[in-house]
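The complex appears here minus one protein chain, its other protein chains still in place.
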Amino acid sequence: MKTLFDHASREGVGGLFPACDVPAVALHDVLGAGLVRARAPRIPNLSEGEVARHYTALSKLNYGVDDGIYPLGSCTMKYNPKLNEDVARLPGFAGVHPHADADLTQGALGLLHELSELLRAISGMAAVTLQPVAGAHGELLGMFLFKRVLEQRGEPSRTRILLPDSAHGTNPASAAMAGFSVTEIRSNDRGTVDLDALRAELDSTVAGIMLTVPNTLGIFEENILDVTRAVHDAGGLCYFDGANLNSFIGRARPGDMGADVFHFNLHKTLSTPHGGGGPGAGAVAVSAPLVDYLPVPWIVESSGAVRLDWDHPKSVGSVHSFYGNFLVAVRAYAYLLQLGDSGLREVSENAVLNANYLQERLKKTYPLPYDRLCKHEFVLSGESLPNHVSTLDVAKRLIDYGVHPPTIYFPLIVHEALMIEPTETEGLASLDRFAEILETIAREAQENPDLVRGAPMRAPVRRLDQTKAARNPVLSYPFDEQAPTT
Amino acid sequence: MKTLFDHASREGVGGLFPACDVPAVALHDVLGAGLVRARAPRIPNLSEGEVARHYTALSKLNYGVDDGIYPLGSCTMKYNPKLNEDVARLPGFAGVHPHADADLTQGALGLLHELSELLRAISGMAAVTLQPVAGAHGELLGMFLFKRVLEQRGEPSRTRILLPDSAHGTNPASAAMAGFSVTEIRSNDRGTVDLDALRAELDSTVAGIMLTVPNTLGIFEENILDVTRAVHDAGGLCYFDGANLNSFIGRARPGDMGADVFHFNLHKTLSTPHGGGGPGAGAVAVSAPLVDYLPVPWIVESSGAVRLDWDHPKSVGSVHSFYGNFLVAVRAYAYLLQLGDSGLREVSENAVLNANYLQERLKKTYPLPYDRLCKHEFVLSGESLPNHVSTLDVAKRLIDYGVHPPTIYFPLIVHEALMIEPTETEGLASLDRFAEILETIAREAQENPDLVRGAPMRAPVRRLDQTKAARNPVLSYPFDEQAPTT
Amino acid sequence: MRYLSNAASDRDRMLNAIGRHDVEELFSDIPAEVLAKYEPIGLEPKSELEVFDAVRRLADGNPAAGLVSLLGGGIYDHYVPRVVAHILGRSEFYTAYTPYQPEISQGTLTAMFEFQTLVCELTGMEIANASMYDGATALAEAVLMADRIRGRGRIAMATNVLPQFRRVVATYAWAAGIELVEVPFDASGRCAWDRVPHDVSGVVVQSPNAFGVIESLAGRKAALGDTLLVVATYPLALGLLEPPGAFEADIVVGEGQSLGLPMGFGGPLLGLFATKMEFLRQLPGRIAGRTVDADGKPGFTMAAQTREQHIRRERATSNICTNSALCALAATVYLASVGADGLHQVAELCCAKAHYLADAVRKTKGMKLAFDAPFFNEFVVETKEPARAVQRRLADAGFLVEDPAELEAQGVRNALRLAVTEQRSRDELDRAVSALGGKR
Partner (left out) sequence: MRYLSNAASDRDRMLNAIGRHDVEELFSDIPAEVLAKYEPIGLEPKSELEVFDAVRRLADGNPAAGLVSLLGGGIYDHYVPRVVAHILGRSEFYTAYTPYQPEISQGTLTAMFEFQTLVCELTGMEIANASMYDGATALAEAVLMADRIRGRGRIAMATNVLPQFRRVVATYAWAAGIELVEVPFDASGRCAWDRVPHDVSGVVVQSPNAFGVIESLAGRKAALGDTLLVVATYPLALGLLEPPGAFEADIVVGEGQSLGLPMGFGGPLLGLFATKMEFLRQLPGRIAGRTVDADGKPGFTMAAQTREQHIRRERATSNICTNSALCALAATVYLASVGADGLHQVAELCCAKAHYLADAVRKTKGMKLAFDAPFFNEFVVETKEPARAVQRRLADAGFLVEDPAELEAQGVRNALRLAVTEQRSRDELDRAVSALGGKR
């Protein structure tokens, strides 16, 4: 892979910025010696064509949703509508400074307000903030809210967060960042929270529980009401990780299940693109007792005007520079307008039907440790593959067939996990093709295991050495490794 | 290659257009029986994701300028600035109806007027029309102008157009479409017009000559002034094909060389993209005696206002529905503003330097039939390649090395021609790489000819059977070849 | 310069390599007196920032782009699904050349093949080319082709064909020495078929025509005998209307702008061109065909090239080289996005909304429809008041309506042409009616 720094720099490119139309300043005079940069950063000067070619070439080494099925479990890699991209680029949104006066930004503020209201209705909860910019950020805010409400209740000794063993890594990490300790609750053999194990932990040191609904096995906690009731009865609070909302949106609401805090992943449920790892957006909904603690500024409407409201003394503070990822919110809003109520139901219907269809077909070939109705995803195991073929090998072999592998080795409670989320936007033909490929690979594992263990053969690179990357970290361009850039 | 029609159609996609907010009409009533379509066109109904994936996949089977050097001789496949694309998409341009009143379209009319003025200055001629939408369209208009001016001069018997044997195919075709006959003039051994051969043809049946300056060998007619003088002296007119203007822009003007009509290819010289074969734009400049015959409407400015002027009774008529390819003109205009005078000179300097550099290097490996200073391009011959390796084979082998082949088998006067135009935007490193590949292929032709003759191996398809395509034309999707689309 | 990739030092190295001292030597083959006469154009180079700003200001200088359009006459304010621009913005498509090297142009070629198929499906014809410049030049080429086939040196054309089409056809026909015979329209705004002369190579009509009126084509071809029937059409309307192919048209052309192209002040546009297989050898323009590669795998390439200028030169069927490929791709992606169902829906919306407006016009004092004939989404209103006054009133109310002069030149006086697309809301139409009637 040629990097930017492998291109020869040249003098005299220019052409982007105008000539200076005010008197030039003598930098050493206006800034003072010692403040002026002594050595220029090593960034090559290139023509626009060279830049365009370099990044066009890089783009072609990537696989995106527009290239085919992208069944990463828990990630909801569904189709990202082009309309969303276009509205987010409108100059009337993209060109607004966050400090501009409210009367000059009513369109933007109004959109944020309307989106919050829609999300509030979807969640069935009391209020929504759009400030968090990712799922994990929403979790962190949720933990801050837990901490603040417990402080206010005079229960600072509630310092433990309970977590099912199937939880996503961000859950314990968020709890810890907010100063909580984490206690894992084991799952029962149906893949859901073991109620007895839960009850055994519920004491006066428990701040609350973080649940993923449905959980990372793709299973809905049928006894969700028992779980949240037990936690509440014990004086704890209930956090719902909403990464998997696409499986029940338009049919059920976390607010009706006992959630105190619920986070949306707009970049999963509401179709905003993942950007190769971000930016996302993670709105947070809360139950009535937590409303006062929401981060400032609030976005409030009164008599038709929307404004920023900073006057919430109980607020937990702020978790973002401004109002969250506004341009992501624009996309999610446009998507919701298109869906409407009927579209919400269609989303969950297709997400769940697609997953169950694939699950039923694939369980004939790969063991399904939790064999039951799933929601938007399911988790197979690669442990029974013959000839030392691993789940990692299967994933790499999928690449050779031109499709993206599922999430692997997560959740941790399934051995050699293959966590498959087809998403609601995939169609039957695509599902069948994907299943066929996985079936072929299982056959190959039997008949020609080297093919699978040696995969990928048809990717831009072959299997990468992770150990070397860890042992000998090269984390930026080694300019000294070779002759200096001319 | 899967086509659109190979995708399964499904019911109930919808979602693009609103529900009807006026009373529905009974089609058979309002249109009358017999006018209503009896059978729907066979176009599958697909989700947006399916459409995006299909065309994204198709795009990846293509090679574009952003993928690397594209040295098609005579085509000037230079870098297409992104700025141009953005300004052409501004709603203030893209959303204007051509019939809107002039006072509501002053921005667009002003741009067209300013661009004409700039092109007029570049050409050194008397007036410019932007109506033609391609080079060949400009040629055709030029021939119409010849015809009209000769008619007006009372010389309808001047029916012959003289053409050098190196001329591009559009030249004779344009002349013929305007009702002229064509006489070919042979080139001399320096690759330029044989003056004696020309003089021998100059009689009272000659309408004029079409010259490509520099010609398709990339050679400037040093005796251009003698040629145009001779034609003018004989009562004929001079057409200049300006496809190769990038080789002398900013340094010399067709108006100073005796041109009566000159066409610009905005999609070559002024960096507008080729779009896989169009749209282009082909402005035409004329000398003073021809001005009155320019197509209507003229775009004229008076006291700050720009308007359409239809009142030119001598005009040849119109050659386009409206004012030419406006959105292409927008791009060319933006490009010119960036270039300025100094940029124009840099364009020709780099175009010519790049070509001469490559010519000097490659003539050591491939015969250069006209070995002399070239302008923006040069023509090698593949005829001396060993082992029955042809120019076609070399072209296909270039594909295996990830670069686009040059124009081949044109101009006709060079045997096994390889017509190479690096263009001004290519850099030295890219030229060297291209030369190296061509040198490697010459070695392969010697040492491993099957590799070359069997190329390409690394393209989306291998060499395509042109004969079959001609003999058994399948020119639209054979719906009946298979089961009907579900 | 930001777009050039050679540094000054690179240029020195290259000059050195070719044994030159000064770049000016490279231009020594241009006569010195020509070089000496050169005058700069008086333009300072500007930065990208400045140019974007300057050009955007010009774009802002077109208030027409923000008004409510009732303009038609061949170009319509249709909605373009957002996905279209995303596909067209892939540089592999828009920066490529004509697919001379099919092995690395399968994207363009496959889309061409799809486009041809779509044009055939829409028009009901057997073959279609990969595009012409615009509807007007497509019609001009159709006239040349018809006369190449029948050779009578005369073509009849209805005067209710769009003026911009007629102008271009007139220019091309004049140069080719083809006599154009005008066929008038009748009281219903339709072609007066009984006035079509016999000894012509072809007869040209448009449907819907310049008045929005749908021509009655049933049985015409049979009556014409071997005179070719050339029909210009509005492809989006064919989502609803029986296609010309169903009436045995010989050549069908059209302006393809309605299929996913911005109005763009009239360009670039998209000429559609379809005909019968028997006329393939006379077809102008490019055409993609299916074939197989060396491994027998299917693929696409340019077909029937021996008709074209780069091979046949002065005996080619046309001089066209660069065409409207990217616009054809836009139409292809448009049609793929709307599908057969969406095409029907959008055509139905246009039709219903236009009829809603027409009904209101009929009820408006001092207004009537000029023609009593079926129309699709466009019709002509005759006004008691001077039409220009009505136009001005509509303009004041924020509506774009065409200058009545053009209709007048076509023989329809005191009249306005109104076109309605799926983008017009009922509320907008109601406001237009108020403005027509003198209310604001």
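By written order: A, B and C. Residues from 1 in each chain.
The criterion applied here is as follows: contacts are C-beta pairs under 8 Å (C-beta built on N, C-alpha and C of every residue); 3 or more make two chains touch, one makes a residue touch a chain.
In this text the structure is predicted, and so the values were computed from the model without any measurement.
Shown chains touched by the missing chain in the whole complex: A, B, C.
Note that of A:G32, A:G154 or A:G304, the residue touching the chain absent from this view is A:G32. Listed for chain C, the residues touching the missing chain in the whole complex are 48-49, 52, 79, 81-82, 86, 89-91, 422-423. The chain not displayed touches chain B at residues 10-19, 46-50, 52, 56, 81-83, 85-86.
As a convention for this text, only the chains that are shown with their structure count from here on.
Distance from the centre of chain C peaks at A, each centre being the average of the chain's Cα atoms. Per-chain Cα centroids separate chain B from chain C by 19 Å. Averaged Cα coordinates give chain A a centre that lies 46 Å from the centre of chain C.
Counting only residues that touch two or more partner chains, chain C has 1-6, 10, 45-48, 50, 83, 85-86, 91. Counting partners per residue, chain B has 48, 52, 56, 60, 65-67, 79, 81, 338, 425, 427 as the residues that reach two or more other chains.
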